[in-house]
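Here it is: the structure, laid out below.
Here the complex is missing one protein chain, while the rest keep their positions.
Let's look at chain A:
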Amino acid sequence: MATGELNPNHYPAQRAAKAVQHYLNTLYGSPYRVIFLNRVHSGYAEDVADSGRKYKLEITVQDHISNKTENCTAEVLFPGGEQQRPPQVQASLEELPTTDTKAEEEALFQKYKTNQGVLSEHLPDSHGHVDPDMEPFLHLGSAASSFIMLNESTENTLYNVAQVANVTQLKTENDQLKFDYYVLLHDMISQEIIHWKLLFTWSPQEGVKVLQMEKLPHSHHDETPQNNN
């Protein structure tokens, strides 16, 4: 495995940086904020005895919605051992989380507070289109999926959300919007599409709180499910 100074364009640094992206979205992702890895500037990897492998990275990330970028210093520890365990990431942002999304988030929250039922399917659709009204739910889905993608990240994965297959809103609970999402994740390294169900809550104050994550044994035909309502 690559150790020492890393080529920032090569896969080891890139995969570790992707884990940082997922981590940042668990902190800051919302219906109006989705963070993406923009660039890796430098990376350093070392074996940590009895722990695993640690990466130190200098990266730039970008908010997909505001297009603003921010530099970030991050550390990723991929645990060793037989069973896959989530990496531990240390990273934070100062500027991007301050982009003013409060008003929009509050408006969305109020609009959907008393709503229930299937909100949407196939975001984006086959042609890459997302209805503007549904964009916040795609972003929210990406933010929530980041908890899964972070958990599943290893030195041999590179996860992106391929599609949000289904968004169902459940009854609002404790002043949190509650959602059941069916998401399709793409792992670039295996080229597989992995199906997950996600139960989570969201509010402007609390952000995303994941209640349940369930990996689904899909039919091996890269098919999204029919809506079984």
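One rule holds for everything that comes next: a contact is a pair of C-beta atoms (placed from the backbone, for glycine too) under 8 Å apart; a residue touches a chain by one contact, two chains touch by 3 or more; residues count from 1.
The rule is short, and it goes like this: contacts and distances are computed from a predicted model.
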item	value
Protein name, per the UniProt record, of whichever chain is missing from view ("Large ribosomal subunit protein mL53", "Ribonuclease P protein subunit p30", "Exoribonuclease phosphorolytic domain-containing protein" or "Peptidase M14 domain-containing protein")	"Peptidase M14 domain-containing protein"
Option from A:101, A:146 or A:163 whose C-beta touches the chain left out	A:163
Missing-partner contacts on chain A, residue numbers	7, 9-11, 36-37, 39, 64, 121-122, 124-130, 160-163, 184, 186, 188-193, 220-226
